[in-house]
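Excluded from the complex is one protein chain; the other protein chains are retained at their positions.
Moving on to subunit A:
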Amino acid sequence: MALEKITTVTGRGVYVPGDDIDTDRIIPARFMKCVTFDGLGQYMFHDVRFTEDGDEKTHPLNDPRFEGASILLSGENFGCGSSREHAPQAMYRFGIRAVVAESFAEIFFGNSTTLGMPCVEATAEQIVRMAEIIRADPSAQITVDVGSSTVTCGGEVFNVTVRESAREALLGGRWDPIAELLEADDAIRETASRLPYL
């Protein structure tokens, strides 16, 4: 089960400002009544993008200039709250391939990495600058380089933070750990045999 090695992600960006954007906001609970993740993309950020009557609100994600963007920029503690993998799954199915934020909630970070969607951390100033660049030119290309821990945005290079475990997993094509976990059959049995409560 060799996975693709994820070294860089390139695409256009969209800025969703705000801190503590929780997973309830990324995918409201009512859209989780499903037994597969298929089709979740259309509901990503649903309640901030649409009114209760289904009309589009003014939001960067509805702005035609940012249509097709695959790199999402945001603030601190992105993806906090619920452990729902429906959140990164919805983003991935919407077309997002990488997230650049000031910081990430941990369960969201792990869920995203397992999907092969890198989450990299930049400073508030860097994100404001990137947002300025894409506001001025929505066609500006952004490249998230996992190996060199940089984000290139409209020609400017930003040094960002890529967590070591995620970098290893993405570059090594091991971002979904299931194959590696399954390999350890004997070691798992050995650990289990040492646990007094099993």
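Keep this in mind: a contact is a pair of C-beta atoms (placed from the backbone, for glycine too) under 8 Å apart; a residue touches a chain by one contact, two chains touch by 3 or more; residues count from 1.
By definition in this document, contacts and distances are computed from a predicted model.
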- Refer to UniProt and select, among "Biotin-dependent carboxyltransferase family protein", "3-isopropylmalate dehydratase large subunit", "Oligopeptide ABC transporter periplasmic component" or "Succinate dehydrogenase/fumarate reductase subunit C", the name of the complex member that is left out. "3-isopropylmalate dehydratase large subunit"
- Item | Identified contact with the non-displayed chain, of A:4, A:55 or A:164 | A:164
- Message: I'm checking contacts with the chain that's been left out. Which of A:67, A:106, A:132 or A:156 qualifies?
- Response: A:106
- Message: For the chain left out of this view, which of A:18, A:68 or A:147 touches it?
- Response: A:18
- Identify the residues of subunit A touching the omitted chain, counting contacts across the whole complex. 17-20, 22, 24-25, 28-30, 32-37, 47, 52, 76-77, 80-86, 88-89, 103, 105-107, 110-111, 114-115, 124, 163-169, 172, 174, 176-178, 180-182, 184, 187-188, 190-192, 194-198
